[in-house]
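One chain of protein is taken out of this complex; the other chains stay put.
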């Protein structure tokens, strides 16, 4: 059982089961460190982790920064908002600059799918995709899986209902994939206009909560509504979305009765995806997702090997 | 003499005399470290200090950052300018995120009074108020007191005149309080429109410098004029403010003759609160306030105990 050293984490699809298992298993001792008040380990001492965010994201960036600090790495921000990208400077030129600076890890977010993979091909640094367009957000998926594994003895057969803008969500894509790789059943609930045209036949698609609840989910995974999408014609208004697809207080009651787990990648739009009362639901795992994000990202940084040859 | 462990620093009013004494006394050896060229101590190694600034402030943020670095803590910025606060995401949701990330200290600035206290109730992290609305700016008050204690054998009976926009100043509020707690006499000089309606009867209120000088102050503490307030009807123009309430060259002469100390929380608006010549006044403590800010903030970080139960 020797894994091939892996340089990059680009998506869930390219991971072997063994690799998923490795990352999830090693996140456990990293999480335990904090319980034992060990705040910092010297694992990545002297290594440079660079964040390259073409889209701003305080939460994800901070989560990686704290994870890297706890491994004793140095963190540098090289963030380039889309609006200020220097005309004529390609992503490739930026990557060659970073490659020349010999950074060890590049954590990248970009609105265009595939950019992290393109970067990975052009650097010896380990590239971690922190979200690219509609494509993938693999560390979110890994932390989601880790969080559920703390609650289920065996994930096989567990049923997750993913709710919201499936079509445009990299979270939906990556998290669905890892849930299914771990033996779970996945279903989608979304307005027809933002339900993908083609989905795997094993994934049931629902248009309303009654049908979705009848599928008997164990976990409700709400996607974040992107407010900038609210203006688009195929998207209902915030209040209409809430009424039809949000977790209203009445629906929270169903969760309570059945004891279902609740997840959301954050930040929540209160009153849209979920009500205030829903945020206080005792089986909500939202804060545990954030907490586990640190340990899982530590595990990913620990696992990847800068300079490894991709097979 | 055992102090109850304290989790948060929210304002001066809630501190015991013993706690004020503890913070001021411990700032002395922290300041001495630099004189002895010891640049860094391992006190907070592995601890995470997070800055959460809803209002930008390069100076205060940097002062906390340098203080934390010198205690070997890791510093992460999670700054959210008011303009970009995600609609629908409450402060509570942000705090729950930070709580889940298990940061140890949250240094918070917000334009609304009371937000740091609200945050403190919802996290195990130690919360330090770096300025909330008109309410409080306790580390400024502590560094002001520390700076004067270096000049006066005994602060009891010393007289400080605070000048400017008393009404809207959290600095005025916190610094007045600590000065009086340490046995000083405090008076206010301000245009009537920005003098608070109600002040403690022990604090004389003056409308012009002649009356104020007649009170025989030992220390002149100028408040910063907020330029955004210049447009408001109850505020004179910058030049009128300077003429009536600023430290003109003629008034600097009075300070010189009497040997009075001069303070200002910075940054100074030259030509408004004070002239260029006033900035060169030899008994100005403005730069010493900045320098002492590092040692006092180190002392505060050292004193607070993340996770302590508030009594």
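Just so it is clear, A and B label the chains in written order, and each chain counts residues from 1 on its own.
By definition in this document, a residue touches a chain if its C-beta (ideal position, glycine included) is under 8 Å from a C-beta of that chain, and two chains touch if they have at least 3 such contacts.
Since this is a predicted model, take the numbers as computed values, not measurements.
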item	value
Candidates B:90, B:113 or B:288 - the one touching the absent chain	B:288
Residue of A:3, A:25, A:38 or A:101 in touch with the missing chain, whole complex considered	A:101
Touch list for chain B against the chain that is not drawn	34, 38-40, 58-59, 62-63, 65-66, 69-70, 227, 266-272, 279, 286-291, 293-294
Absent-chain interface as seen on chain A, which is shown	45-48, 50, 74, 76, 78-80, 86-90, 93-94, 96-97, 99-104
